[in-house]
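Structure in structure tokens, see below.
What you see is part of a larger complex, with each chain still in position.
Here the chain labels run A, B, C and D in written order, and each chain numbers its own residues starting at 1.
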């Protein structure tokens, strides 16, 4: 159970260091500008090019994919006057989800969960969002397909997304990430069902290990989701007015979804500990059955072995040995004992 | 343990989609208008017909059965200026119970629980209520018989229900749903009693599975009831004055009932874990008895078998074999050992 | 474990129905009027007679025994302008203890616990108290002896009870009920001590059932007491001034007693789960001892049986059989093995 | 586990009754008056004598040892205008620690813990303190040596104790009692260490009983300390200004000590439940070893016994019996089986 922190230790604050894996070769800057009428998409590979093209006249979404080029990130930070600690948080991909209000802009950091290709576990990826009046910057380690749909919708002006400002865009990004959590809860749910079936049918040792592994995944999942609930509470209570009142209703909605996810996680944790109980009782029952079998066999045959032992003795004077049908009488006796025992065990419902 | 979310994922907010099963063929609109003197009931199958007949002069209750016709729902929404997110919540039947204050109207969503026909489990059905000044809209997936009584009472003006406005009607609808929860707690209570009896008489493996299943049902039940408590707190604290002060006393009463339901659920959960303890101790005792039996048999017969083995040896010089009553002496010895053992086990209370 | 609700379901609010058993034949109205100088006691069997004699000049205590005559109760309610929901709560004897402030009067509902005649369990009886300025009404299912002492004290003017108003009387009634809870905790305490002794001496199966039964009683007891704590907090925080500041000190005192009762209950619950642990470890130890015994017997005699088996073989050429003292040598060997084994088991502290 | 309440039941409030054991023959009144220059100590055996000598010019500490003379206590109460409920609390030695603000004076009740002479358990003794402006009354069941040191310090004017008023004296008394709790935690700590060693070395049945007994002691200890934390919070928040701002810093310090004691208790409770786990796993391991031994013996000798049984058969035609070295071959076979088995068990790490 490797729950290591991969925190950068010993560096002075303000030093920009990318904590995490370099996931893509080339950092990319996607600049999307839109208003009710227009939509403009441009892509850059250098921060300077991008910043030169920035006008901030329309609603502006700057989506940055890749975090390993700290200089570029610093340039962006300078342009938008972002606090050095904010940039540090963006680069440190082992942050817990958080919200901070820097007066002129809001900072939200959250985790995107992706099912691994083996379909067995999840990778979490950090997404950092900075929301100003009319602009939003999103930082990702690598491009998430998840946001394609929103870009398409912006381009084709489906829904009323282009009628609204960057605060609504923030909502849509967070909503997309949260919606994705439901895939995780569904996956967990299926796995729990499968384990439950196995526990009832055949409580093998490996089941316990699987249960513990799943519990660990749930704990990690909860660690990602619970702070996000606080993030959303904080957004709703925020007083900067960067998020306008109308949009707050939407955040209330995502908030509800997160609570639903958390409740499901709690429920699944309870299910897992129920399964542990079920498994342990299953093992005890198995043991009981093993012991019953041993007891039945021993209880029937140990007395019989004694009897035949008696007539295997070599006493000069052992009268029964000389009875004509002694051997057959003894068999009769032994069969009688067996039948009696079987009846006894049947009454005890052991057979 | 399938605790899947059936949340609609990936759709933009504001898209009206019915999440749930289509339970009836034809959506129906029941329009009930009443004041102290008059009562008028009309039924429509199209939203437009219904809306044309709507005057809102008297207290108006619009009861909509069936949610699959999203256009009709949208039309109603438009007429009453309902927020798009509210309509979404109405259509998404996997919501947790909630209360929202939209300034001009209040929204309450809750779950009706119905015993399934096999008498073994429960279906939950979502009921959404929108309360305005003098009007109330209720949305259900299919017509709940539960509300027949209230309609009858309105028609025949029993009690003082027609003297009061739509806020009192809201109370009556919620009260009816909550009263129904007591059937569920009673059913749970009976089942727990039955299981308890079985645990004490015969702790079989299946009992544990039943206990876990019941626990799961209780958890689901609690998931339905606990948020409703918050709903009722919120109604009582609401500042819109749509619910007038006099009616608030009634809501306080339902609130108490819900707390009683929740307390009963907690109590039942504690009972179930007591039963788990009892079951596990029952299994251990069973094992102890099995082992006692084995030990008694083995302890008596293993030494005896040794003794008869001794006199089955073929030594040329084994004097006892040639004693005249050797065989009988040995029997005496063996019977003595048996009696001693029995006495010993009796003193130990094993026999 | 029958934890049924006996809530009346499906009836409209405001319908007065007595939920509970009819415990006495004839409802009785005791009217006690007193001030510093005078004390007057009168008893009626009809509500009308009682109400005609009511002057409300002095401090007035109206004690009603029996709840099955709903008309009489309704008449009282009308006279004192009691809210219909209050009357409902009075009649529904399955209420949880509660406090409600109706502006002109306060309502307190609590439970009296009585030891059953078999000395083994408790009956709970509901007492409802309505406190107005200078008057108090108490409703009981049947006459509780508990209040005799207070009536006597009022009559004989012991203590300073007659110097004070109905708020002090309310305190005295609640105090009497709470004092009675200490009998219950003492009974529980004795039972736990008895069980503990048995668990240590002989952990039998029945003990576990007793522990679970007691746990259930404790849970029910707590369910009665915990809401009463809130009742007392509410009285202390109440702003109607029906209870005057001086008397509040006394309520603070009862409040402390209830907290003491609750703490004792929690302590006893912890004791019970300690006993469960102790019991389970006792069973395991018992099993260990059974298995030790089996193992000792088997370990000593199985090898010996093998040895005698060896010399029971019929090989033509088995030299030891023809040794003159072979038989005795073998006995020597076997006794040696036995001694060795006994020493081994002694060192292991099994013997 | 006798957790009886020894609450006085059924008596009207205001009746002064000493609940507890009479611990000393003669109630004693120690009157200490001091200011920066002077220190006067006088001892009385009657309340009247004491009260006549009372001037209240200097800082006055009245220390009362013995509570059984309720009249004397009442006289003191009258002189200082103490509330009757306060006096009741002083006399009822089964109070939980509490703080009450009576406007003109503050009341603090707490428990002194003393190690019993057998060094195995603790007696708790109630100390009640009433603090007014410039005076302090302390009530004890018997004289606690603990306060000698403070009297000495007052007399010899060590430290700056005589420069300060009675609020500082209150602090010093409470501090002395709390410091004493550290002896209890140390004693608990040593006992836990001793038990832990035994659990690891030899998990005997008695250990479990000891663990449970210690748990019970810890629970009782916590019951004494936790309310005291609240007492100290209340003192710090008190608004009467009887305790002046400067002295509050000192109370903050005692508060910290109590939190430290509570944390240690929680830690020790966790240790005890860890020990329970350890003990139970120790028992299971013991069982495993017993069963291993049985299984080894049985697995080796049962097949061998079968083999020798085969050659003990009396068939006319049993060729191996007539082989010249048949007997020795069989021994070879059996030794082979034994060696194989031993190797097998060694590989399984059973031997």
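The rule we apply is simple: contacts are C-beta pairs under 8 Å (C-beta built on N, C-alpha and C of every residue); 3 or more make two chains touch, one makes a residue touch a chain.
This one's a predicted model, so the numbers in the text were calculated from it and none came from an experiment.
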*In total, how many chains does the complex have, if 4 are shown?*
5
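As a convention for this text, only the chains that are shown with their structure count from here on.
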*asked:* If I superpose the C-alpha trace of chain A onto chain B, what rotation angle comes out, expressed in steps of 5 degrees from 0 to 180?
replied: 70
*Whole-Å separation of chain centres (CA-atom averages), chain A against chain C*: 43
*Going by the touch rule set out above, which residues of chain D reach two or more other chains?*
312
*Which of line, ring, star, complete or other matches the graph of chains that touch?*
line
_Going by the touch definition at the top, which pairs of chains touch each other?_
A-B, B-C, C-D
*Of chain C, residues touching chain B in the complex*: 1-5, 7, 9-10, 12-15, 83, 85, 95-96, 98, 100, 202, 205, 208-209, 212, 215-216, 219-220, 223, 276, 279-280, 283-284, 286-287, 290-291, 293-294, 297-298, 301-302, 304-305, 308-309, 311-314, 318, 320-327, 330
*Show which residues of chain A lie in contact with chain B when the two form their complex.*
149, 153, 158-161, 172, 175-176, 179-180, 182-183, 185-186, 189-190, 192-193, 196, 200, 249-250, 252-253, 256-257, 259-261, 263-264, 267-268, 270-271, 274-275, 277-278, 280-282, 284-285, 287-288, 291-292, 294-295, 298-299, 302-303, 305-306, 309-310, 312-319, 349
